[in-house]
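First the structure, then my questions, so here it is.
With one protein chain removed, the remaining protein chains of the complex are shown where they sit.
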Amino acid sequence: MNFDFSDEAREFQAQARRFFDAEAGPDAARRIMDGGEPYDKSMWQGVVELGLPALRVPEAHGGVGLGAEEACLIAEEIGRSLAPVPLMSTMLFTEALLAAGSAEQQARWLPGIADGSVIGCFGWGEGGTQVPTSMPDTRVTKDGLRGHKAPVADATAAHVAVVTVAGDEGPILMLVDLAQDAAEVTPVDVLDLVRPHGRIRLDNATAEPMGDADACADVLDKAAVLTAFEAIGTQDAAMAMAVDYAKDRVAFGQRIGRYQGVKHKAADMYIKQQLARAHAMHGAWAFGADAPELRQAAAAARVASLDALAFTAEENVQLHGGIGFTWESNCQFYYRRSRALSAALGSRGFWSDRLVRTLERRNRVAA
Amino acid sequence: MNFDFSDEAREFQAQARRFFDAEAGPDAARRIMDGGEPYDKSMWQGVVELGLPALRVPEAHGGVGLGAEEACLIAEEIGRSLAPVPLMSTMLFTEALLAAGSAEQQARWLPGIADGSVIGCFGWGEGGTQVPTSMPDTRVTKDGLRGHKAPVADATAAHVAVVTVAGDEGPILMLVDLAQDAAEVTPVDVLDLVRPHGRIRLDNATAEPMGDADACADVLDKAAVLTAFEAIGTQDAAMAMAVDYAKDRVAFGQRIGRYQGVKHKAADMYIKQQLARAHAMHGAWAFGADAPELRQAAAAARVASLDALAFTAEENVQLHGGIGFTWESNCQFYYRRSRALSAALGSRGFWSDRLVRTLERRNRVAA
Amino acid sequence: MDFNDSPEEAKIREEVRAWIKDAAAEYEGLPAPASREEFVARQKSWQKKKYDAGHAGITWPKKFGGQGKGPMESIIFSQEEGKSPAPTALYAIGLGMCIPTVFTHGNQDVIDRFVPPSLSGEEIWCQLFSEPAAGSDLAGIRTKAEKDGSDWVINGQKVWTTNAHLCDYGIIVTRTDPSAPKHKGLTMFIVDMRADGVECRPLKQMSGGSDFNEVFFDEVRVPDAWRLGEEGEGWKVALTTLMNERLAVGGKPRYSPDWSTLLDVAKEIETALGPASEQADVRDQVAQAYINDQGVKLTQQRSLSALSQGKTPGPEQSISKVVVAKQMQEISRFALDISESAGFMAADEGSELARLQGSYFGAAGLRIAGGTDEILRNIIAERVLGLPGDLRPPKDTPFNEIEAL
Partner (left out) sequence: MDFNDSPEEAKIREEVRAWIKDAAAEYEGLPAPASREEFVARQKSWQKKKYDAGHAGITWPKKFGGQGKGPMESIIFSQEEGKSPAPTALYAIGLGMCIPTVFTHGNQDVIDRFVPPSLSGEEIWCQLFSEPAAGSDLAGIRTKAEKDGSDWVINGQKVWTTNAHLCDYGIIVTRTDPSAPKHKGLTMFIVDMRADGVECRPLKQMSGGSDFNEVFFDEVRVPDAWRLGEEGEGWKVALTTLMNERLAVGGKPRYSPDWSTLLDVAKEIETALGPASEQADVRDQVAQAYINDQGVKLTQQRSLSALSQGKTPGPEQSISKVVVAKQMQEISRFALDISESAGFMAADEGSELARLQGSYFGAAGLRIAGGTDEILRNIIAERVLGLPGDLRPPKDTPFNEIEAL
């Protein structure tokens, strides 16, 4: 058996990590937070040169044609580095296109993804609460697509979007070229100050059908796996920050890392990460192997990774004490990103219920 | 304001505590656990001489006629000492009789309670799962009362029982004289080895109606308040055991109480106890003052006190390490009693839902 | 048991309420102050009214201009004041902590000079204790004060000082003898916040707000007459100040959400199984929130009750902050989670979601401010339960020889 990433995939990850270590990280995040740019354009150039957007695009469309494993590991590095580029959104868009797009749609958009000239985004939410599988208000009328999607990560930077739309058996996917007046994108303020979000107002917009309800559910699972790796990367960075501080900060004549109050918190961060990692890797395998376990693995990976991230982001502040609560501290990036990822694809309750439903179905089949 | 027990009540409690410190405690518990006796008869004599069963019985019926405050504090001492006598059951029986019994029924049974010749018990459960307010299977037929109640604490020692019976608007209360062939009592094995439980099989038994559905709900609240104090007493004993051990046990050259891993656990035991105590005292006040807050205070006190007890009973074993897991250690008494009290009046979920319903009602009234 | 006022308490409350009703009427429905000056002016006007009417320094000894009354009088007044529109933000620290330290440890001249104008509200005070390297371990203070003739010269930095930029004076703990053991080499002074070399910078929090300052001291001169307590006794003096802080019944910030906030938010959320407010996991969180918040309130009632009875409150009070702060973080996170997209988008001012978002950040600070969760658990375990302290380096090590282990 081989329940691990291939050495090639690891090497690909290492390359990306070296790049992000050099180019991204909290300072780059701060530049976006303070300046008004939707993303870091020069970093995006580097990302394109590394072939990251092209990663999953088939060679026929000018891409690298790598598998799900590589995509997951890149998602982890995006999470770790907080890289302020619309890569995650473009990757989710790409997976939707690969899983549910027609040959024409793929031929139309994938080359641009591969050469970095096209930025994609993914629209689930509709302002208020929105269970990903519940029926969206956005719907097709005789005049076109009507509704609005918000908050959509990187929408203000994107050229094209995949959005969920009301269908007969649940939400379906549609493709919207954002270069049309009927699809107006405006920025929305969110808790995450490093990943700008936008609102897409669809006023009888031209949109192409892309995937039915099943395809939509499948894309949701794949998005959940990728997001789980992103969350694990962010959690790992927050944990490293907490551990480094605990090794260094002195209180009452000793490094605070000596106190079990601190030490056991750090151990819990690690434990939660390993549980999340195990499920996320299971998801990466099911994703790549098109295995039926994908649904349960995706749900478990999402719940476990967001629990790990929320706990670590909160206790990282706690462990830093006063300084961790300041604007200057980098603790806030993880604290805020944890909110972004939790809101992205539906609530914890939705996913843990989805996990149990899948387990129940499995039990019935087994019985 | 005066949100505290009266000095008289405290003195009464202190007397009871002195008695139980001398007569009860783990050794007495072990005698019952090892021997087959349903309860400690000589201790019961002492309890009677102290006037504890008579505590709430009006003077007109030969009792002491004290209030709810005193009853609550005695319940705490029963919980602390694990006293193997059917006092708690008799107290719950007495409260039901006082709240819902007719003048005749009170005249018939209270004098015996007061002089210690009558032991009462309280039958909610029916073997399987039984939400206290859901409809019992036990029902009145033309030939008498049919059904079974189990597990009923101290049933094997009791002369008379109050049981819940199916009524038109929910469970009602009925009084059953156990000195009849149609009410057969047999022991049942339970996880708590110090408080024997029994099964009451009602085969067309003679039974007197006692209280309607509202009375039944009211008695449930009062029972919950008393049980909360019992749980707090037990939790306090377990916490004291844990703290004493942490002050004494040495590992790696220092007393384990110095390690934050141990220290913070102990602090959490204390914190949980204080929250439970605050709600239980609120319940004691509402009980004594017949205040409308009784329902929410009772539910909060029950949930908080059982959470505190479960946590403390479990971590008391943990903090003792191997020795705490042995039969010889007293840790097991608290670990097992915590199960008894949790099962006694319905699950945590039932009570936390009951609390929220009450809060919602309060909100609607306020609005 | 009885939750009502005693007859005397009822009488006091009646009088107080009546006075506040007139006196505070003018603040009813005022818009938020337009400028810092207007804010301060409004605060000062209210303090002056209280002073003139004999409602200032209620528990202080008469000889210091106080009313020499009991804690219940003071508590009843604050309760009623809290229900009124009266502006009460600037004096809690000065009159609650600083000035009691001044009249307990200062010389007569200092008392005569500083106490009256503080009580009347003309002069505003701050407390200068915490430092970047002295947080949980407060005695780790490094700000130096060196004797120079009849003056002391202060150099160093303080952090988390509330409203430093609005204050006239402060009490500051400094290290005057680095060669003495950590707790022995400290001395406390009064410092003029307008003096040369004092610089206040706003300290921006992760939430974006700035409720605190950093204060830098560069060659700031303080007369020896402004010393509070003996040289090297600064730690003991500081403890009395902090004790006064502890007396202030610490509760839940006003803005923080409670069980009903969660219930209201959940009512509006439709899940596959109906409204979220009907789901058992949500109801369980609501119950837990009630148990924690109401449990703390009732625990505070127990302390008030003791004061009302002329007894000393028990240690149960020590659970308040550690319970409230974590509960605030839990309920905020949970409510934002179930609100999904809406919980993540910056919510409209004054909406419940905005309150929850603010609390999610605020709670992270509350879990640290005035004693972290970890320090408070240590205190409960050691002072209340009597467990031994953490193993630490020898207490008598000279401060400048302490090495990090």
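In this document, chain identifiers A, B and C correspond to the written order of the chains, with residue numbering beginning at 1 in each.
Throughout what follows, contacts are C-beta pairs under 8 Å (C-beta built on N, C-alpha and C of every residue); 3 or more make two chains touch, one makes a residue touch a chain.
Just so we're clear, the structure is a prediction, and the values are computed from it rather than from any experiment.
Trainee: Can you work out which residue in A:87, A:225, A:281 or A:298 touches the chain that's missing from view?
Mentor: That would be A:281, which touches the missing chain.
Trainee: Can you say which of B:116, B:144, B:209 or B:261 touches the chain missing from this structure?
Mentor: Touches the omitted chain: B:261.
Trainee: Of the residues in chain A, which ones touch the absent chain?
Mentor: Its contact residues with the unshown chain are 1-6, 69, 243, 246-247, 254-255, 257-258, 260, 262-264, 266-268, 270-271, 274-279, 281-282, 284-285, 288-289, 296, 299-300, 303-304, 349, 352-353, 355-356, 359-360, 363.
Trainee: Considering the whole complex rather than only what is displayed, give the residues of chain B touching the chain that is not shown.
Mentor: Interface residues of chain B facing the absent chain: 124-131, 133-134, 150-151, 188-192, 197, 250-255, 258-259, 261-262, 310, 314, 317-318, 321-329, 331-332, 335, 339-340, 342-343, 346-350, 353.
Trainee: In the full complex, which residues of chain C touch the absent chain?
Mentor: Touching the chain left out of view, chain C contributes residues 273, 278-282, 284, 388, 390-393, 405.
In the analysis below, only the chains that are shown with their structure count from here on.
Trainee: Taking the mean of the C-alpha atoms as each chain's centre, how many Å separate chain A from chain B?
Mentor: Inter-chain centre distance comes to 51 Å.
Trainee: I'd like to verify one number: the distance from the centre of chain B to the centre of chain C, where each centre is the average of its C-alpha atoms, in whole angstrom.
Mentor: 41
Trainee: Hunt down the residues of chain A that sit against at least two other chains at once, touch-wise.
Mentor: 259, 261
Trainee: Provide the list of chain C residues touching at least two other chains, using ranges where the numbers run on.
Mentor: 374, 377-378, 390
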